[in-house]
Each structure stands twice: as structure tokens, then as C-alpha cells.
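All protein chains of the complex are present and in place, except for one that has been dropped.
Chain nomenclature is as follows: A and B, assigned in order of appearance, with residue numbering initiated at 1 for each chain independently.
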Amino acid sequence: MLGEGIIKGMTETARNFFGSYIDSDRLVTVQYPEQRLPLKENTRNFPFLVHDGDDPEKGLRCVACKICEKECPPQCIFIVLERDEKGKPQKHPKVFDLDISVCMSCQICVEVCPFDAIKMDTEFELSHDDRFRGLLLDKKQLAKPNHYYHKIHPVEAAEVDERLAAEKAKAEAKAKAAAAPKPAAGPAAATAGKPAAPRQPVPA
Amino acid sequence: MQEILDQLFVLLKAWLVGFFPLPWQPLVSILISVAALILVFALLFAVATILERKGLGRIQNRYGPNRVGPCGFFQPIADGLKMLIKEDIVPSGADRVVHFLAPIALVAPVLLAFSVLPYGRNMAPIDLDAGIVVFFAVGAGTELAVFMAGWSSRNKYSLLGAMRAIAQMISYEVPLILSSVTVIMIVGSLRPIQIVEAQAGYQGWLPAWHVFTPWGLAGFLLFAIAATAESNRSPFDMPEGESEIVAGYFVEYSGFKFALFFMGEYFGMFAISGLAITLFLGGWHAPLPFLEKSIPSYVWFFVKLFGFIAMFIWLRGTLPRLRVDQLMNFAWKFVLPMTLLNILAAGLWRFLPAGATRWLVCLVILLGAFLALGRSMVARRKWSPRKYRFAE
Partner (left out) sequence: MNATIELEATGKKSNFEILPKVTPAGEISGEFLEVSMGPHHPSTHGVFRMDVTLDGERVVKLKPVFGYLHRNHEKIAEGTAYLASMPYTDRLDYFCSMTNNWAYALAVEKLAGLQVPERAEYIRVITAELTRLQNHACLCGFLLQDMGALGTPLMYAFREREKILDLFEALSGSRMMCNYMRFGGCRVDLSPGWIEETKRVVENFPRFLDEFERLLSENEILIARTQGVGVLPAPLAINASITGPMLRASGVNYDLRKADKYGIYERFQFRVPLGDHGDVYDRYMVRVLEMRESLKILQAALRDIPPGPISDPKAKVRNFRPKAGEAYGRIEAPKGELGFYLISDGSPNPYRYRVRPPSLINLTILEDMCLGHIIPDVVVILGSVDIVLGEVDR
């Protein structure tokens, strides 16, 4: 009969209308600034640099190897290696800029980093009224402590710490073995909480 | 006390008019009515927009506007302010004079149409003997405004929208008038107040409204269909046709002119709902006998009007839009024959003796026509739900 399907549809919308008052499954809107969803473990937005200890400058895990700069698909990372007065490389970035207006949150920099120095942040309220300087994050803005990393990605951070500790122990053992003939090498490499020696780029 | 409450606005107006010298009194009386009408319906427009947005939101499982004021109920004020301060853009190719006149030409006749409706006991702004005719006459004026807007904008979409609007509104004017002819036949008057008074009284618990007779029910449904098409509401919103022709005839309007179109559309909806209430739903009469005296008559009118608005919102939230040609087919091949048969049924009802026979005769005619016409319409196009085969 003509009109049957229309009546069926009307009852369905009526059910949804009244259902939205009683059934929380029918009214799923999150009233954003007041309500927030808990962020998930894997959530990623833009990268940040992890530093150990309290000093964001000294504790930076980044050694300015520029692998992420090379692998970044939209080329949003810019790194300058720090050199001392004699021009010797310092294994530390002098400049580390990341343009989040270009970054596409693909996480490839995190995957390729052999030092676990760059990780994905979950901060998403980054709007800014200056679309050039405001969205270009420098080293200071990017550096965040390891406990922050633990806060946003607890499981992943624990794994990373475990791995780093194991590597450090291994490197120390190696250094100790090497220290027998040459005692000077050990302490110098183990300072600043960085991995003792740059890991060889290993296939993941 | 209840009598005073019922006649509150009538007494208030008489008291106000009493301050003026006798020769001025008719003019002042009219001015007060006009001011009251504009005020009440502008307020109703604001309430209807927010109700519509919130209602649609709930139908679609979202909150709707809820940021401005308590539960978002000041949203229309914010919208109105926004509309007022927006730039008024006129396309360079447009016919400026007509482009300017069109929104005014849309709102003015609709406001005129409000003047003949009885809103409560003794509360018709003008008591015209040919009130229904006046209503349809001024209502037809909106078509001109719509075409003026579409043509003067020099936009292809607006032209298409205007063409559709003209075709649709003229086609549905016919069933609209023919379905109200039944009431005029039975009551024997074109005077809205007399039509309302003819629906006074109760048969047991059932009020003597026209909608509770077979021809009245059919007439009411047909009137409602034609009214939906006449006020360009979904599922007959082809002239606007957002997903097809962007916004139809008012695509080139912005700022307050756009707001006027919006308002004109809502006013048209209120006016035609008011007429449907007058013709079929007993006007300002209460649905149950014991409520007749205790609640003022104008309250009932507006309660029924809100019922109509809710129905319009519900339809809009559910149905997809018809196609232009299907709309025409529906008007001329289904609604028009139905209204003609309904006139026959109303005639039989008038001359058959009261009782079960005339109920039966009218019902058989109308239901038979509905089934036959509906089936032929679907069968001609081979429209049906389908079965599907599956490959393993």
C-alpha cells in the first residue's frame, strides 16, 4: 500500500528522537571543551623530542644523525648539527625545527629513529594566530621529558626504557671489556644518560 | 474569571481603543491588530527555528544548538543579529530593483493572509465574508515573489529553482483549494469564523471537527500534502533543492534579505497550518468538552499550530525529496483525482441520512480510490522492493 514505507521510516525517526533522551548509545556527541575523551595509548599527533633528566638541552636523546630529516615524507624536519669551536661534531642538534603545518603525523620519523629520541605527542590544541612562526616548533618547544612520554604512552615508554637500559648495560659491559687495555673510554661514553654509543642503524 | 482570561486580548484591545476619539477608532483597532500579529508571529518564527533545529538534532541523534543562552534557546537572537550585520550582496548581473523587491513581495502577502484567520473566540483580525477566498488570493502572491527572486538574480540555479517553484506551487494550488472546497460545501460559508463555529460541540467525547468524518479526514490529509508542497517544505522542497540546485531561487540572497525569505517561508507554513486548523481541526475549539471552558481558546489554536510545526519537522527529518516530474505526477494523477472524489464523498455525506450508511459509503469511495490510484501509480513504473541473488 502506498505510504507504508513512509510510515515505517517515520516510526524509526520517532524512535530515534525519543531514544536520544533515554539511550546514551543514541546520543554519542561529546561536548568537547567541557567533556573530553580519554586519549588512547596509540594516539599520535605531532612528534616531540624526548630528553632524559631535567635539562632539556643536555638530556636530549637526539644526536642529530638526520635520519628522520631524510626519511620524513613531507620534509618537515630541519636539523643542524652542533659543532664546537674546532668544528668537531657534537652529537647534538644545534637547530631542530619541525613545521607542524607541513607534518602529516605519519610517525615514520619515530619508526626510523635508532635512538628512540623522537616520539609522537598527543597534544592537539595547537592552534595559533601566526601561521608561519607559530606553527614552526623549535628545539625548545619540542623537547619534553621522559616522564611526559611515560604519561602519554605508558606501555610503549616502558618498553623503550627497558630496551635502552638493556642496550646501555650491554654497551657498558662492552666498554668494561674494552676498558681493560684502555681505561679512558668508559666514563666518557656513559655520561649524560644518552645511549653509550650510537647504535648501528639496525633493520627494525 | 475564565471568561475574562478567554477574552483577555479582546478586552485589552477594546480598552486601548477607548482612549482614542471615535472617528480614529477603526484605524487604531486595525493598527493594534497588525502590530500584535507581526509581534506574535515573529516570535513564533524564532521559536519555530530553534525547535526545528533542536528537533532535527534529536531525530539525528545529536544535541542541536545548545551554546547560546539556556539550552541554546537564544540561538535565534544570535542568528538574527548575524543576519542583520551581514553584507548584503547583489550580483553584478542582477536586476537590482526586482532583486530588492522580491523578499518584501514574499513576506507582505503572507502577513495579509494572517489577517483572516480566527485565532480565538472573537479574535479574528478581520471578519470577512469571503475570508477563505482572500486567503487563497493573497497566498498565490508568493509565487510571484519567488519567481521575481529567481529571475532577477541572474543565476542559473536560481532560475531553475524559480521554474520549479512556479510549476510546483501552481500545481498544488489546485488540490489545496479543491480539498478545502469540501468544508465550504458542508458549512455553506466562506467565512472562517462560521466554519469554526460549525465545528463546535461534541458527539460524546468526540469533538465535531471535520477531520473526524471520512471526507474530512481525506480532505485534511490531502490538504496537508498540498500545504507541505505549497510552503516548500521537505519532502517537497524542490524549489530550494539544496543538494541539487544549491539553494534554488534565493541562492543569490544574503544577509537580511535571505532572512526575509526564510521568514516568509515559515510565515507561509504558519498561515497554511492556521487555515488547516480552521478548516478541519475545529479552529480554537478544545479537543475535549471539559477543556473547552477551562483553557482559553487562543491557547488551543496555538497548541494545534505547534502540532503542525512538529509534524513538519518530523517529515523533514525523515523523508528524501521527490523529483520534479514525480511531484507533478503526484499532484495531477493522485492528489487531484483524490480531491475530486472527496468532493463527491462530501456531497454524498451531505445528502445521505446520518448513520452508519453514509460512513460506509464515503469510506468505500475514498479507500477504494486511494488503493486504486496508489496501486496504478506504483504499477505503472514497476516500483517494488526487490530480492537479490548471491554468488557463493
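Everything below uses one rule, namely that a contact is a pair of C-beta atoms (placed from the backbone, for glycine too) under 8 Å apart; a residue touches a chain by one contact, two chains touch by 3 or more.
Bear in mind that the values here come from a model prediction, so they are computed numbers and not experimental data.
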Completion exercise
Cross-chain touch to the chain not pictured, restricted to B:Lys86, B:Arg154 or B:Lys333, is B:Arg154
Exercise for the section: Check the options A:Leu60, A:Ile79 or A:Met120 and report the residue that touches the missing chain. Expected result: A:Met120
Completion exercise
The missing chain sits against subunit A at residues 2-6, 8-9, 11-13, 16, 26, 28, 40-44, 67, 71-73, 104-108, 111-112, 120, 155, 201, 203-204
Completion exercise
Residue list for subunit B contacting the dropped chain reads 56, 59-62, 92-93, 95-98, 154, 156-157, 159-160, 163, 234-235, 237-238, 241-246, 316-326, 378, 381-386, 388-392
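Assume only the chains that are shown with their structure count from here on.
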Handout entry: Residues of subunit A touching subunit B in the complex
Key = 1-3, 6, 9-10, 12-14, 16-17, 19-21, 26-29, 31
Exercise for the section: Going by the contact rule at the top, pick out the subunit B residues touching subunit A in the complex. Expected result: 55, 58-63, 314-315, 317-319, 370-371, 374-375, 377-378
